Structures are given as C-alpha cells and as structure tokens.
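The other protein chains are all here in position, but one chain of the complex has been omitted.
As written, the chain order gives the labels A, B and C, with residue 1 at the start of each chain.
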Amino acid sequence: MSEHSHKSEHHELKFWEKYIFSQDHKVIGIQYGLASLLFLLLGLGLVSIMRWQLAYPGQPIPFDKFVYPAGIVGVAVILIRGMKIGIHTLIGVLLISIAFLVKYLISNDTRVSDGIMLPEFYNQLGAMHGTIMIFLGVVPLAVGAFGNYIVPLQIGAPDMAFPKLNMASFWVFFVGGVIMILSFFLPQGPAQAGWTSYPPLSVIESQGQTFWLLGMVFLITSSLLGSVNFIVTIVQLRAEGLTWMRLPIFVWAQFVTSFLLLLAFPPLEAAGVLQLMDRVAGTSFFMPSGLVVSGTPLDVSGGGSPLLYQHLFWFLAHPEVYVLILPAMGIVAEIIANNTRKPLWGYKYVVYSIIFLGFMSMIVWAHHMYITGMGTAISVFFQTTTMIISIPSVIILTALFLSLWGGSIRFTTPMLFALAFLPMFGIGGLTGLPLGLTTSDIHLHDTYYVIGHFHYVVAPGSIFGLFAGIYYWYPKITGRQLNNMLGKVHFWGSLVAMNYIFFPMLIVGLAGVSRRLYDGGMQYAHAQAVLPYNEMMSIAAWFLALFQIPFIINIFLSLKKGKKVENDNPWDATTLEWATPTPPPHGNFLETPVVYRGPYEYSVKGSSTDFIPQNKK
Amino acid sequence: MKDFLNLPLNASAHGSSIDSMIYSMHYMMLVLFFGWSIYFIFTIIKFRKKNNPNASYVGAKTKIPLYLVFVVAGIEAFDLIGFSIPLWAERVGNFPKEKDATVVRVVAEQFAWNIHYPGADGVFGKSKIELVTSDNPLGLDRTDESAKDDITTINQLNLPVDKPALIYLSSKDVIHSFGLPVMRVKQDVIPGQVIPVWFTPTLKNNEATPNYEIACAQLCGLGHYRMRGYMTIQSKEDFDSWMKTEAEYLAASY
Amino acid sequence: MSAHDLSKEVKKYILVFVGLMILTFVTVYVSSLEVGIITGIIIAMAIAATKGTLVASFFMHLLHEKKIIFWLLIFTAIFLTGLLLLPILVKMNGVRY
Partner (left out) sequence: MQIPFTVENREDTAVYNGKLGIWLFLASEVMLFGALFSSYIFLRVGSTNWPDGSSILNIPMATFNTVVLITSSITMVMSWVGLMEKNYKKFSLYMFSTILLGTIFLVVKYFEYTAKFEHHLFPSTNTFLAIYYTLTGLHVIHILGGLIVNGYHLLFGKKMWETEPQRFTNRIEVSGLYWHFVDLVWIFLFPLLYLL
C-alpha cells in the first residue's frame, strides 16, 4: 500500500481508481482481505453473544456494559494523533461501529426482552454466524483475497486474465455483503432458519430470509465471475516453462476450488431463485400440499417438495466445504515446504488427490440427508462415495506429515499455524467418518457432534491455514514483517481456546444433544450430564475472542512499525511471488519470468544456497 | 473402556449394534490419531533446525504410510459393508408387519408431537385439515367410523416393551426430526410425506427414569429447543391398561 | 480462415438453419399427435437434443473447437448427469412401508 516503487506506465491514477474501483488484482485482493476479515470478526462477535445464552440460559446479556467504554476508547483512538487521519482512525471507527452494532443488536425488544435473549434472536445469530463465516468470511478470504493476490504472482502473470471482471466480482460480493448486513436492521431481524435455510420453515419465516436469498444471489454471482477468472488465469497466463506439474500446490488448490465454485454454485443459485419465488411470488416449489401453520391452513397451491431444496442446497454445500479447506491446505503445503527447507513429499500424490477430491466432492452431497428417509440402494451409493472421498484427504495429510521427515524445521509463526493445522484437521476429518456412515449417523446427525466435526475442520483447520497465509505473505504485501511475539500469543491462545470450545462439542454430541438449541439442551434429561461443558465452551470462546486482539493490533501496527524486510524474498522461498519487487508494482514483474524447475527445490545437493527459485536458470 | 464415549442409555434391540459401530469407528480414529500424533511430535523435535541444520532433499524414503492408506480404506470398507449397509437395510427395508407391531402415527407440528393410536379397530381414522382446531390438532374426523375409537395424546408416547413399534411420521408445517436418543432412532419428519420408522424397545421405564424423551433434532423455528415429548415404555399389561383408561376417557368425553 | 472456407461455412450455417426450422415444425406436429406420454417425451427430447447439437456444433463451432474446451464440457456433462439423475433416483428409493 505504499506509493513508491513504481512509475505509472499510463496516466496517473486517481485515488478512487487506485484504491476503490481498482482493477489491479493486488488491490482487489486486499479489498477482499479486509472485507472478509471484518466479516470474520463479525461472525466471531455474533457467536460471542450467542455463547452467552448457551452458558447462562435466561440471564440478561451483560455486553451492553462494554458498549460505552468501547465507544469512548474508539473516539480516543481516533483523536490520539489530533486530527490526523491514519490507520488508527480505521481502528477507532471499527471499535465504534462494533460497539454501535452490539448496542443495536441487544437493545431491540423483538430480539431481547429485559436483557434476555429471545429464541428468535438466538436463531438469527446462529443462521447469520454460519452464513457470514462461510460465504462472507472464509471463502472471500481464501479465494477472493489469497487467490487474487497470490495466484497471478505465483504463476508469473501481470494480472488476472480479466481485470474488469475481477473488479466487478468484488463489487458484486460487496453488494451481497451489504444486503446481509442490512438485514440485521430489519424490524424482525435477519434470517433465522439456519445457514441451510430449509423450507418450508424458511419460506414462512420473516422478511430477513428474503434479504438472505437476495444476498446469496449476489454472493453466488460474484463467486461465479471470480472462478471463471481464476481458471482462465491459471490455464492461460502461466509463465513460460511453468508446466502443470511445476505449479505450486496452492495454485492447484485454487484451480480445483474454482471448478467447484463454477459448477456447484449454480444449483444453489437455482435453489435460491426458486425459494425467492416461493417467498415473493407465492409459488410452491418447496411447499407440499396441506400445510397447517399454527392452526391455520397455509394458502399455497402446494405440490412442491422440501427435499428438492435440500438436494440443490447440498449439491453446492458439500463441494463448498472443500472450497473452504482446499486453499487452506494449499497454503499449509507452501509453508511446510518453505519452513522444512525441503521439497514436499509426494507432490504428485498431493496433486492427484486434490483433483480427485474435487471430482468426488460433487457426488457425495446426500450424506447430509441420510436421515431424510433414504432407501438402501441410494444410501449405499452415498456412503461408498463418502468413504472414498476420505481417502484423498488421508493421502494429502500423510504426504504433509511425511514432508516433515528429514526437514530442518523452523518454527516461524506461519509454520506454527501450518503445523497445528495438521492434527486439528485430522480430528475434524476423522470425526467426519462416523457421520459418513448412515447407521452411526442415526445417532449423531444434527447433534453437537456435527458442530464439533465441522468446526474442527473450519476453525483450527481453514482459519488456521488462512492465518498462516497472512503471516507468511504479509511481508510481500506490505514490505514489513508481522510481529513475532504477538503472533505467538495469537497462535497459542487460539489453539488452546479452540480445543476447549470444539472438543467438548464432540462429547456433548455423543450424549445425543441436538444442535441449534436456544438453551443449550437445558431441558433434556439426556443432556444433564454434559451441560457443564456449555459454560466452559463459552468462556473459551470469549478467550478466543480476546486472543484475536493481538492479531488485529499486529496487522495494523506492523504496517507502520513492523520490521522492514531486507530483500524481496525474506523467507528464502522458491516460488515466483518472491521474485517480484516488494510490494509488487502494477504489472507485478519487472521482467517476464521464465520458469526452469519445480516449485519446491529446497536443499538441492551441490547448490550454494539451500533454495533455488523457480525462475533461476 | 467400552463406554468411554458416554453414549446415552440404550433401550432398544438394535441400539447396541449402532453403538458397537460407533465404537469401532472411534477405535480406528483413536489409533490413527495417536499413531500420527506420536510420529508428529517425534518428528518436529528430531528435525527442528537446532537438531538438524541441513534438510535432506529426499526426505522420507519409505512408502509404508501410503500402504497405511489402504489399511484405513480397508477398515472403512469393513465398517461400511460389515455394519452399516446391513444395519441400514434392516432399519429402512425390513419393517415388522403391522399385526406384529404397535402401530402409531406421530404428527409433528410447531412445537409439539401429536401421537395418534388407531384404537381397538387397528385402523386410523381420517384427518382433514379443515377440522384442525386447538382441541383437535390432528383434524381428526370423529364422524368417520374408524376414527371413533382413535386415541390421541400430545407429547406422550406410550409403548409396550419388547414388541416392535412401527411409527408413521408426518408433519403439519415444517421439517422436524423425530429423535429418540435412547432408542438410537432419528428420522426427519418431512411435510407432505409419511415416513415409517421402527424399533423394539427393550428397557421398561421405572421409578428412577419414569420416561424417556422425544427430542426434535431439526431446526423448526423459535420453539425448536422446547419441542420435547415423552416416551414411556411399559410392560404389556401396563400398556393395555393405559390404553383402556384412555379409551374410557374418550368415551366419556363424547 | 480464407474467404473460400468462409463461404463454405456460410453454406453450412444456412443448411443448419433450414434443418432447425424443419425440426421445430416436426416437434410441434408430433406433439399434436396422440402418441402417449413416454413416447412423446422421448421424441420431443430427441428432437431438442438434435437441435441443440446442431447449434452447438455449427453456430458455436464446437466441431472445430480445441481439446481444452471439450474437456471442460465433458466434465460439466458428467456433473450435469449426476445432477439430473440422482435426485430422481433418490426420490424413487425412499423409505416406504
């Protein structure tokens, strides 16, 4: 984000052309990054409120006590350097808007009565937490931010193939996000039928659902535009000599991810359009005949099928979970190779596994629907595909584990996150197996076990992978290192806190406690034994939130105060993004790079350095 | 060691096979997890920069871990073919005959379970949505001959022990999920469909646990968390006498 | 593409156009016959598929197209088949008493 280091080739760009409606993939990547980090923060905020109700059902939410102090601190931070505008202004504005949002959320009597959360509000928080985390947090960060910033650099391209389309894709995403945010301010609040939005419930719910659907249509469109761009970029703009089997794993991951987005998102778009019709035009695509809602027959023509929606939804949403994990795996692979100073073990196995994973992920979707009344034949099909799809993940993990052997491991902050990713994703993945078999899924379906399973893969899995990526590429993006001490606090705090949150979920789930319970299962006899865990998980969640503060401080502080990098390749890495100036100028490379070797040529015998960049003859 | 997963009490005939499957999966998971964890910790200590300043280009030469993948696949296949498929086929394909079973209709609504017994004649009376009122949530047409003796309750399911129960699930409004944790039964209730589910209760309720629970497992609106029903498993005699009282009560109220 | 090739192409386009027109009227005509629902669907879909193939092969130049696009389309076709077929199979294989 610094102005020096490049002569503008054409005319001087105006501020808004350069930073707002920019067509430069790097600026767009940063825009995506900031937006998605804010959304992650919001998702975290929502879940922090939610966890209060789970820990102390029926007790007034105390968070409004923090609102004014936070607001005052915010104003103070803004004024800290007089009327000067800078990064501190941003932090201050952030604090004030969070304070305002929390205040707004918990001071509305359709959501909170006498300070006590109402069930509607709990459901809204749950639905929006899931939606925001997945569609506005992790996907835009993994694909929008890292994909945009890193992929063109790693393949030696001057930009994405279609810069205008790239800009459009960000702004369409932005509109989608704004719609989702606006829905919080509706009189009856945002969507409350879960992130899965199963009809008929979602069709008879309040206005927020319409906003959710509209927002989703925008987000989907944005992803579609983005994925076309990524695929064309990777296929067409690879530098000379950069053959397919020389691509960094991260690029492979983005490539397959883009295909998943491209081909799996349209069915959800269809489902969204049909549900929108059901809500707005009174059609009955998902509404069967003869519904009676709270005593009055529903006035719809009927004849629809609720299960149709579930098929369309999961046809996307299963591939979607691999969209969440593949980029993170790619980042982890990059970082492991770099910090063990040796090539990845089994590059080819990993590549083939990623491709196979992508392919298989399109035909396992109904494992989310075992309990909807599935016959034997179809269940055999989906169980088998589900078991088969676990194999490539096992291979990827095995390869990453074996890559450590014989390395010279450096425990840098990105490496810590990458290393933690392995066992954490392992727990998440392994707990997917009993869910993948119909018979054990009978007991575990829709319990906290599922919640535990997927949080292990998305939080200490995907999110850790993405954190690792931020720590790893920050020097390239800004020219400065993130602070190591703060990074380690962030890492250890998050790792411990997350395990305290998500491991108990597995235990609670095995006891048979349903998910999405407003009171955490307080009424149920079978939940009594595991109820105490609720408080523990909540406290850990708040600690987790606190441990993000060093990270936020680090991100902003290091922009100005971080240690300057000495050269363009501070990690002594091999891939092409490090062959650019820091930060890369418009057009990226000073001269068109040519690639002579594979992506991870570390510790090659007979070489003077322990790494040989891809573009070195 | 057998109960380290803390599964809830099992009160059905098929439950133990589900449990042993869950256990068998978790044993495999534990072995894998601890096996890899030991390797992991060992490796990151042995090969940290201090202990191993120069990395080896070749790294691990062994391919044994790849063969481990086949072992994992083998265990998965074993669980799939040996347990899951036959058990599932039993659950969804091998229903008891109506005459051998306690047949009940369960109609879910926001946020209650309507239980409907066919009564002495063994035939369910007709329901009509026009007749739905708060006293008659099922919209049962009492003028229908076969409906006269039908017994309905709300949130209270009684079943005799050791006799298969065959339950027809349907919903009036949104999707619910009929979950009986102690029976290892869970079935989504989809509006517009009638879905059967069956199990054989083997454990009577007693003073200490006067009833079991029906838990709604699928988000169905703001009252999802309180959509709880009770299930009482009785001896055949107790069940019959309960039926009789209900029938008398019904006769008295018409 | 030389001028000669182009005029050959144009001839093809016109032939395809005529074919499409004929097929359009054939499909309308067939639908007015009483052929039974299944036969009707099969005929209508066969005609539509033929027309679609014509458009794709000639107007969209798929016949001359490059490998990479074929791969993409094969890929899509596989998933499309899954998408079209599986929900129906699932519907047919539900739990029933």
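Criterion: a residue touches a chain if its C-beta (ideal position, glycine included) is under 8 Å from a C-beta of that chain, and two chains touch if they have at least 3 such contacts.
The shown structure was predicted, so the numbers you read here are calculated from the model rather than taken from an experiment.
Taking every chain of the complex into account, the chain not shown here touches A, C.
If you put the hidden chain back, the residue from A:L136, A:A271 or A:L416 that touches it is A:A271.
One of A:I30, A:M50, A:A168 or A:I231 touches the chain omitted from the figure, and that residue is A:I231. Touching the missing chain, out of A:P62, A:G86, A:G115 or A:G282, is residue A:G282.
Across the interface with the omitted chain, chain C contributes residues 1, 3, 6, 9-10, 13-14, 16-17, 20-21, 24-25, 27-28, 31, 37, 40-41, 44-45, 47-48, 51-52, 55-56, 59-60, 66-69, 72-73, 75-76, 79-80, 83-84, 87-88, 91. The missing chain lies against chain A, touching residues 157-159, 161-163, 165, 224, 227-229, 231-232, 235-237, 262-267, 269-271, 273-274, 277, 281-285, 300-305, 308, 311-312, 315, 587-589, 592.
By our rule, only the chains that are shown with their structure count from here on.
Taking the mean of C-alpha positions as each chain's centre, the chain lying farthest from the centre of chain B is C. With centres defined as mean CA coordinates, chain B is found 32 Å away from chain A. Note: centroid distance chain A to chain C, computed from Cα atoms, is 39 Å. Each of residues 92, 193, 195 in chain B touches at least two other chains. Multi-chain contact residues, meaning those touching two or more other chains, occur in chain A at positions 307, 373-376. Interface of chain C with chain A (complex): residues 68, 75-76, 79, 82-83, 86-87, 89-91, 93-96. Listed in rising order, the residues of chain A touching chain B in the complex are 118-120, 123, 192-194, 198, 200-201, 204-205, 288-295, 297-298, 302, 304-307, 340-343, 345-346, 349, 371-376, 379-380, 383-384, 387, 390-391, 394-395, 397-398, 401-411, 419, 422-423, 426-427, 430-431, 433-434, 437-440, 442-447, 507, 510-512, 514-519, 521, 523-526, 529-530, 602-605, 610. For chain B in complex with chain A, the residues that touch the partner chain are 5-9, 17-18, 21-22, 25-26, 28-29, 32-33, 36-37, 39-40, 43-44, 47-49, 52-60, 65-66, 68-69, 72-73, 76-77, 79-80, 83-85, 87-89, 91-93, 109-110, 129-130, 132-134, 137, 139, 172-175, 177, 179, 181-182, 184-188, 190-193, 195, 209, 213, 215-226, 228.
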